[in-house]
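A single protein chain has been omitted from the complex, and every remaining protein chain is retained in its original position.
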Amino acid sequence: MIAINPNTRPARLFVMAAFLLTSATTAGASTPLAGCHPVSLEKGETLDLTTYRGHLLYLDFWASWCPPCRQSFPFMNSLHKQLTADGLAILAVSLDENPTDARAFLEQVPAGFPIAIDTSGKCPELFGVEGMPTSYLIGRDGSILYRHTGFKPSDAAELRERIVKTLDHPE
Amino acid sequence: MLSAALALPGMSATAAETSYRSEAPSLSYNRADYTESGERMEVKVDQLSASAPIGERLEARINLIRDVMSGASPVFNASRLMGTPFQFLQSGASIRDTREAIDASLGYYGDSHYVAVRGGRSSEDDYESNFASLDFRRYFNQKNTTLTASAAYDDDHLWNSAEGDGLLTGPADVEHRTKAELLLGVGQLLDKNSLIELDLTFSHSAGYLSDPYKKVYVASRDPLGLVPLLGSGLGGGSLGGIAPVELAGIRPGLLNLVGIYEDNRPDERDQWILLGRYSRYLEGTDSAVHLDYRLALDEWGADSHTLELKWNKGLGDGWIFSSGLRYYTQRSADFYRVSYTNLPGDRIMSSDYRLAGFGAVSGDLGLAKSLLDGHLTLRIDYQRYEHRKAWELTHSRGDKLDDFDTDLFSLTLESVF
Partner (left out) sequence: MTRTHPSIRSLVLAALLLLPLSACQRQEVRPWERGNLAKPVMVRDPGAQYNALVEHFHASKETTSGGYGLGAGGCGCD
């Protein structure tokens, strides 16, 4: 083991780098949250996803042109109605390039939960989205607990069970 | 069908297949009217299609079609005294035929693949066809790349059902033919606005590939008349060297003297088809262009090229306008002749205009309106098709007496529940 004299410049740089590296890795799991800034569709304000700390966040990426997304909305509506009181937060982020398309979709498929939009494609890139729709279960500490790609009606039961379990056993 | 179509919908794409399944049942009705110039043919078509999702991943589809044809059809070509071709048409109310077809399919939508099995039957007064096909698709690279493999098989029986002693009659034996097709294709997304596709098809037809109604005219120029002019089934006679007179109104008895033979094609046919497709969305215009090129190489020598351009444009408020332009050119089959001046040794002969060299240009116009939040769609389409010997890209056999024009009007009602 080489003894490091902390008073030398390279040593100080080394310590600084090590500190940054470790804090980066512990914060690594929530880097997508930090770098993703969707815009609220209703209010137009840019959202900071780190404000969801302390809640269990169901983050869903959808688009107006995606047929399975249409089927996931009734499920998310029921989640919103039943589990908000228990600490579940829902945010559905549209990846439409045009907000008009997202709004037209919502006119046909109503949503009782918060809707945001990311037209830049940065959020799905950061989160590593591999299909449409994709939903993430994000823990109270901001870490990604679970990812679900695609949506079929039979997925609802399994997803709800997972959410309820996580709500009952806070980390 | 009197002018027997050798192609059947065993492998036609009947729906714009996308990678997801429709989650609601649908019902479509189509009515179309088709007329050919020069009092040739008129066809009225009724189609009914239904589809429904089953469970989580299955989809069932059924199609019913009925078309009623009336009018005239070319039987054979003859030549006047100076050698100019002359076409004889059998016309009259006796030519009315109804075709009815049904086909059903079951598709399975997997996460990264799709499989479908399809089968059906088509029957007419003088023709019966049974067909089945299997389609398989596999997606790669988050559906950037798609591989397709399809196989289809058609099994047909056909016979001559014309009665009396007119020119259309022939032996009423039931003939049999089969066709096997194999398709391999690859589709690729190029960027967020465009995609390409390449498909290669091999087809092998075997059996009775001739037309049981069509005839060929053989007039020998040999003044000594030593060429035997025995027509099968129509009696014999060897008065060769006699220039024909106009044939309208001549009874079969006299025709034997100048040699009317039956359409007789080889009993095997291999074809290779290469199809290239390109589609591009034009940003900011709510429109897209589609370009197709199809090359067909045929064992009988009747190679063809098809070039098709389509442009679809959204007009807002649920209106979509579609337009298309198509150019088709084919070379005549090696054994095809407008009319024959001698009898080929192997007796392989045909004067069917569908084996002649020609070019065809067609234009499409369509308008669709979406109503009731997309639950109902009304479509109206029109196609004008013009067949001209002069528009052939290559230089092969054929005659402008086979030129014709057609008009097709179509109305469709699609409902999604």
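Residue numbering begins at 1 within each chain, and the chains themselves are lettered A and B in the order written.
Going forward, contacts are C-beta pairs under 8 Å (C-beta built on N, C-alpha and C of every residue); 3 or more make two chains touch, one makes a residue touch a chain.
For clarity, every value in this text was computed on a predicted model and none was experimentally measured.
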| item | value |
| --- | --- |
| Option from B:60, B:117, B:195 or B:361 whose C-beta touches the chain left out | B:195 |
| Residue among A:76, A:91, A:129 or A:163 that touches the chain left out of view | A:129 |
| Residue of B:158, B:218, B:343 or B:360 in touch with the missing chain, whole complex considered | B:360 |
| Touch with the omitted chain, as defined above, among B:144, B:178 or B:394 | B:144 |
| Hidden partner chain, residues of chain B it touches | 1, 3, 5-7, 9, 11-20, 28, 30, 32, 34, 45, 47, 49, 63, 111, 135, 137, 139-146, 148, 150, 181, 183, 185-193, 195-201, 203, 266-268, 270-275, 277, 279, 281, 283, 286-288, 290, 294-300, 302-304, 306, 310, 312-314, 320, 322, 328, 330, 333, 354-355, 360, 364, 366, 368, 379, 381, 383, 385, 387, 406, 408, 410, 412, 414 |
| Positions on chain A where the hidden chain makes contact | 61, 63-69, 95-97, 101, 121, 124-125, 129-134, 149-151 |
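The rule is simple: only the chains that are shown with their structure count from here on.
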| item | value |
| --- | --- |
| Computed distance of Cα centres, chain B from chain A, in Å | 54 |
| Residues of chain B defined as touching chain A within the complex | 20, 22-23, 56, 111, 142, 373 |
| Of all residues in chain A, those that touch chain B in their complex | 67-68, 70-71, 108, 130-131, 150, 152-154 |
